[in-house]
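For this view, one protein chain was removed and the others were kept in their places.
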Amino acid sequence: MTHLLVLPILIPLGTAIVLLLLRANPMGRRIVIGISGLSILVADIVLLTSIYQKGIHSYQVGGWSAPFGIVMVGDLLSGIMLVLASVISLSALSYSFGYLKKEAQQALFHPLFFFMWAGTNGAFLTGDIFNLFVMFEVMLMSIYALLVMLGEKKQIEAGFKLISMGLFTSALFLAAAGGIYAFAGTLNMADLALKIKPHVDHPLVSAIAMMFIGVFGLKAAMMPFHFWLPDVHSAAPTPISAMLSGILIKVGVYAIIRVFCLIFVDLQGYFQGFILTMACITMFVGALGAVAQTDIKRLLAYSSVSQIGYILMGVGFFTVGGMSAALFYIISHGVIKSSLFLAAGILKKMRGSTEMSDHGDMINTSPAFTTIFFIGVISLGGIPPSGGFFMKFQLIKAGLDGAFYIPVIVAFMVSLMTLFYLFRSWQKICLSGPPQGNPLARPSVKLLIPVGILAMLCLVLGLAASPVSGLTQAAAEQLFSPELYIRAVMGAM
Amino acid sequence: MKLLLPVVIGVLFGGGTYLMLKKNILKLVLGLGLISHGANVLLISSGWIGAGAVPILGQDGTEGFVDPVPQALVLTAIVIGFAALAFLLVLAIRVYRDLKTADISEIRGQRG
Partner (left out) sequence: MTSLIFKSITKTVSPILMIFSLYLLLRGHQMPGGGFIAGLMTSAGLVLIYLAYGCDFFDWHKRSRFFYYLFSGGLALSFLTGLAGLFIGGTFLKSGVAHVEMPFIHESWEFASAGIFDIGVYLVVCGVCVSLMTLLGEEE
């Protein structure tokens, strides 16, 4: 039995505890953060290659065997999400050193950040519905604290919204878990898949599936539940905004994929229309909201809502091509959107505001910033040399292959709107004349480097699209043969 | 006795929803607390078999126990709910001190 599978949870958890104990020692904290951040990235990459070569891994926590104890399962989907999470987290971490000036803020920020990382990784690795709930809560509790940490008024308002939403979602999740336990007598996902299969026509099963869509849709900001996202993502401290939009809303999408490709496999056709409709409305509403914004962070937050619609559309096709495109979309959107959010944070540091009218003339002030922002804009807009082109191209191709013409038309129209609002913001911030007030200082290099690395990754994703999409293709194929997952967890039964 | 748990769950959810619709920030917190307790009782009821014995090792017999799994789950859920609710309370007090109001409609629109 290999312990590789639990390392992505144990390292951040241990690091968080060590950081708590090292409150009075800033230098020690820096060293610990550097070492363990990199080692998590290495562990994730090693895990992904190991899964790619040897198939699905499973790990029984405490030595209790499958349907009774808690299992951790790593398949290609989890592996991909883990690597994405560690790339984005590392950039947000290195950015946070330049962003949070006060030592006391860092002493609070970093342990919470690692707790959040542990919760995220745990949610990707767990093979148990209730453990998924616990990991969600570990993640959410840290986000609550991180969100209100700086104590600005709008952050407290957003925090209140997020926590109320989170508590309500937890109650709903618990109710759904209780329902499914009363029905099937187990909470292990692989065991549930076996036990639910003969009773798939039972009305309770579709009711529970609907509850799970509600719960995970709330976390992923799917259309009727998107109301909290713009406030929260725009109010959060910038490294947290990048994490929220880059990886944490994808945890909800991940859970939808996991539940519908494993437990409720036979209900895919039943829910397809609903998911696709909601995906289209989400895309459209998000883009419509983004067009009306004057604040760059709110614009990016609305754009995240819209992009979640694209991802859900790929999931909603329920074909290998669609799922592969959705996974590619998750990866590239994660990288692009976190780089854009971090760039918006640089603007905030320069002028103390994220209103677009307070900024201008960045092309003369900082050509580096202008280039980085431009790469983000063309990537999210889907213009060829970037990863953004391939993410949209694959999605639309998958839609045409499956003859889903209406969603494809909507996606096409919304991507025109995306181009419009992104280029408008870029033009306002970078090309328009210098703003009133004090002359602009140059943005600090400390902040530019992590953003630059993420922007480079956007381009790399475009140039190296074929190996990445080969990986997502393999992950999608694995998702559509759930018996592999069940066999890995339950053993030869 | 069989009706007791559903009635309790219904009252908790209903009361919670009623409180959440009020304008006072503290009532919102209490309403959320009631709803999360309703969910906890719902979870308990999923493993409830008539008048089963306490599932503790060392008692005689192996028949007639209630299912211990939901009880273990509920313990976890209570801890999590406790922590989240405590955090929300601290935040509510913070909101009250900063804005000098407990009215939700006045708290809205503080952004910017």
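Letters A and B mark the chains as written, and numbering starts fresh at 1 in each.
Here, contacts are C-beta pairs under 8 Å (C-beta built on N, C-alpha and C of every residue); 3 or more make two chains touch, one makes a residue touch a chain.
These numbers come from a predicted model, not from an experiment.
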item: For the chain not depicted, the shown chains it touches; value: A, B
item: Residue of A:59, A:95, A:225 or A:485 in touch with the missing chain, whole complex considered; value: A:59
item: Absent-chain interface as seen on subunit B, which is shown; value: 56-58, 75, 79, 83, 86, 89-90, 93, 97
item: On subunit A, residues whose C-beta touches the chain left out of the figure; value: 1, 3, 6, 10, 13-14, 17-18, 20-21, 23, 59-63
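Definition applied: only the chains that are shown with their structure count from here on.
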item: Subunit A and subunit B, separation of their C-alpha mean positions in angstrom; value: 28
item: Subunit B residues touching subunit A - in the complex, by the definition given at the top; value: 25, 28, 32, 35-36, 38-40, 42-43, 45-47, 69-70, 73, 76-77, 80-81, 83-85, 87-88, 91-92, 94-95, 98-99, 107-108, 110-112
item: Touching residues (chain side subunit A, partner subunit B) in the complex; value: 130, 133-134, 137, 140-141, 144-145, 148, 151, 153-154, 156-160, 163-164, 166-168, 170-172, 174-175, 177-179, 181-182, 187, 231, 235, 295
